[in-house]
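Note that one protein chain is taken out, while the other chains of the complex remain in position.
Moving on, here comes subunit A:
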Amino acid sequence: MGILDSKVPSGPLADKWTKHKNDINLVNPANKRNIDIIVVGTGLAGGAAAATLAELGYNVKTFCYQDSPRRAHSIAAQGGINAAKNYQGDGDSNYRLFYDTIKGGDYRSREANVYRLAEVSGNIIDQCVAQGVPFAREYGGLLDNRSFGGVLVSRTFYAKGQTGQQLLLGAYSAMNRQINRGKIKSYTRHEMMDLVLVDGKARGIIARDLVSGEIERHSAHAVVLATGGYGNVFFLSTNAMGSNVMAAWRAHRKGAFFANPCYTQIHPTCIPVSGEHQSKLTLMSESLRNDGRIWVPKKMEDAVAIREGKLKPTQIAEEDRDYYLERRYPAFGNLVPRDVASRAAKERCDAGFGVNKTGEAVFLDFASAIKRYGKEKALTSGIKDPDEATIIKLGEEVVEAKYGNLFQMYEKIVDEDPYKTPMKIYPAVHYTMGGLWVDYNLQTTIPGCYAAGEANFSDHGANRLGASALMQGLADGYFVLPYTIGDYLSKDIRTGKIPTDSKEFEEAEKQVRDRMAKLMGGTGIHSVDYYHKKLGKIMWNKCGMARNAKGLEEAIKEIAELRKDFWQNVKVTGTIESKNQELEKAGRVADFLELGELFAKDALHRNESCGGHFREEYQTEEGEALRDDENFKYVAAWEYVGEPKDAKLHKEDLVYENIELKTRSYK
């Protein structure tokens, strides 16, 4: 312990970032032309960073496994992006956004980072509008806002239900401008296989061209990892099929500490699992909780009848419904934070009130919103004494304008019309707050290796608030990294091009080749997916929404055994020297099999409940999370020393100078 220096600048909270920007070293424009930067991942964080760094004059190489930078999984974010603009005049401010984020994260994030995030949030919206991002607007032409979970103001900017897509296309367009200028070289269908260190500094990567299978060496003066989260360790999640932890895990194995792996966000509103064949889960945006009310039947016999298909939800009288979030959390109601909403759904389903075949679903009901909007619309349209059918028709039109694409998505998957019958939803793995440990400059414990966006651990503590992932990705990429990386690179102006024929590159390449050969050399009993699904089941059952010491101990053992089995018996078809999706999957699952073990170890060591990490042994009588600030008010950063279960713990104590630690309450 002791080597974790978060490098938070001194001075008052609100002045830290400005002061830091004034204090750090700059690289002059002529020297920037001689400096190379590699950015791995082209989502909001990576795309924004690459575009900005190139614009500043650095030579940037970007890498993504997708066939185009535009397809990174940021694109799937639906609901919106937060910014403390206070356009609604409802009392929002940088401080309030900062406070909400710290509280939402259950007091497990770093004050200075979160304040900086709030501080630059407004700039993000300005920037995106200048880029032509078509945010939703009011009739007067100004920007519209909506509300998200865990806050009491409307600070969320949105572009229908496709906010992530529009922001990503904005960053992609900024990248395209630099590609056109020759300042970014974009490598698509390329996967980072390892990080290369020279004299202890990150100086490049080994990549695989996924089309030809060729192994390539790429050097740079600094490497930015913006490779997203590791939710796919659960197999079933809302992540894209290709989302993986490989880049972050390779860096971890080379010396980057991995922080708080057990902090995982289980999103409350996803379409429930329909069967064993399921390959991924689909999110229904949190924005739906603005208007949808969540409930299960009050009476057990009604729940059973619904499960057996003998009763329809619309036949259940109002007084026989249990709007459990409104009942338990009157102040925030359906808009409690995600971790709270997810656990409450699990609690009802575990108690036997689930409403689908498997008993793992609750209702999200728009009937009252449809009526409310219908009446309002009838009034503003001058219709006198409208009948019920007119009200519902008008109301449905309003709801369609707000959430049409989400309703359509639901209807296509489930084959039920959510305008006529409530949606069925259940929590699913969505986002990982944990990630590579970074200091205030977003640098990992490897000099020259930076982590941005979901790939780092920095801003969301133990639980992320809705519409804050987009904010953090773009803040890191557009506004933080471009400054802080310059400070580091200012020492590299005389270094010159990093050669790729050094023994370090040679060795890294050899390791990559050996590992692939080993993957291809299994006895060939089970497919890669077989192992991934098995791992996912262990994770979901023992490291999911509720955890306990016994289950976690079992998980550690079971994952280690599964990993051993994998390396001996996995079957990978095809060859190394060609396009081979099985081999791609195998490499990713191999790393998930290590991460999963560290995840369980981290969850086991944290003897408290906080945010997304809920330990059954640590809860209040009412079933709320019970934090232990005395013993666990720290970031757990793990150092790789061999087997994940042997990882060495380093602690970064979290200091709260501007916020008083309280028990989180949304009642």
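FYI, a residue touches a chain if its C-beta (ideal position, glycine included) is under 8 Å from a C-beta of that chain, and two chains touch if they have at least 3 such contacts; residues count from 1.
Here is the rule we use: contacts and distances are computed from a predicted model.
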{"item": "The complex's invisible chain, by UniProt name, from \"Succinate dehydrogenase/fumarate reductase iron-sulfur subunit\", \"Integral membrane protein\", \"Aldehyde:ferredoxin oxidoreductase\" or \"General L-amino acid transport system permease protein\"", "value": "\"Succinate dehydrogenase/fumarate reductase iron-sulfur subunit\""}
{"item": "Sole residue of A:Lys16, A:Lys32, A:His73 or A:Arg338 that reaches the chain not shown, by the stated touch rule", "value": "A:His73"}
{"item": "Hidden-chain contact residue, picked from the options A:Asn59, A:Ser109 or A:Gln165", "value": "A:Gln165"}
{"item": "Identified contact with the non-displayed chain, of A:Val114, A:Ile179 or A:Ile215", "value": "A:Ile179"}
{"item": "Hidden partner chain, residues of subunit A it touches", "value": "48, 51-52, 55, 66-71, 73, 75-76, 85, 87, 120, 123-132, 134-143, 159-160, 162, 164-166, 169, 172-174, 176-177, 179-180, 186, 188, 211, 238, 240-242, 274-275, 277-280, 282-283, 408-409, 412-413, 415, 478-479, 482, 524, 527, 529, 571, 573-574, 578-579, 581-582"}
